[in-house]
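Certain chains of the assembly are absent from this excerpt, and the rest are unmoved.
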Amino acid sequence: MTIKPLLDRVVLKVEEAEEKTKSGIILSSAAQEKPQFASVVAVGPGGVVDGKEVKMYVSVGDKVIASKYAGTQVKIDGEEYTIVNQSDILATLE
Amino acid sequence: MTIKPLLDRVVLKVEEAEEKTKSGIILSSAAQEKPQFASVVAVGPGGVVDGKEVKMYVSVGDKVIASKYAGTQVKIDGEEYTIVNQSDILATLE
């Protein structure tokens, strides 16, 4: 079963706190509310959103920082994901 | 009796929890509020919505993930449906 985001949506998988510590990232205290550090699982094709052409800047596998309160959480095959608009992604980590 | 959505509206039928388990999808705890996993029952023709041309990306029969709090619930011939704007559909499942 594959999840295919529409338009400018991006599917994120929140990074587990222990993985983060390994790569040197420490989650802020508010991390339990909503994903902030996440990896990109699926990227929509972009297109005309609200009458404006949106290009996609993130790719599957990117480590990203997303707005704390953005997105919709879904559970597919027992795994939790967050679907955000690309505009809710603030930065990538390299 | 057929329901024909106007413009960019999409009629959804929420997937029953037991069907979902079969196909490996488990609903999130908030599922009882509003449909999140649904199948597309009818699709509007698209057109100019609020001065902007909207094309339709979903088709009848698509399995979709919709925003949790979006849409209007209606009951026709004893069946419950949710009418959303296409922009409330986040992703399709394949």
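For clarity, chains are labelled A and B in written order, and residue numbers in each chain start from 1.
We take it that a contact is a pair of C-beta atoms (placed from the backbone, for glycine too) under 8 Å apart; a residue touches a chain by one contact, two chains touch by 3 or more.
On a predicted model such as this, the values are computed, not experimentally measured, just so you know.
Of 7 total copies in the complete assembly of this structure file, 2 are presented in place.
Assume only the chains that are shown with their structure count from here on.
It takes 50 degrees of rotation, in steps of 5, to superpose the Cα atoms of chain A onto those of chain B. With each centre defined as the average position of its C-alpha atoms, the distance from chain A to chain B rounds to 23 Å. Note for the complex: chain B touches chain A at residues 23-28, 36-37, 50-53, 55, 57-58, 65, 67-68, 87, 89-94.
By the touch criterion given at the top, residues 1-7, 9, 11, 42, 44, 48-51, 72-78, 80, 83 of chain A touch chain B in their complex.
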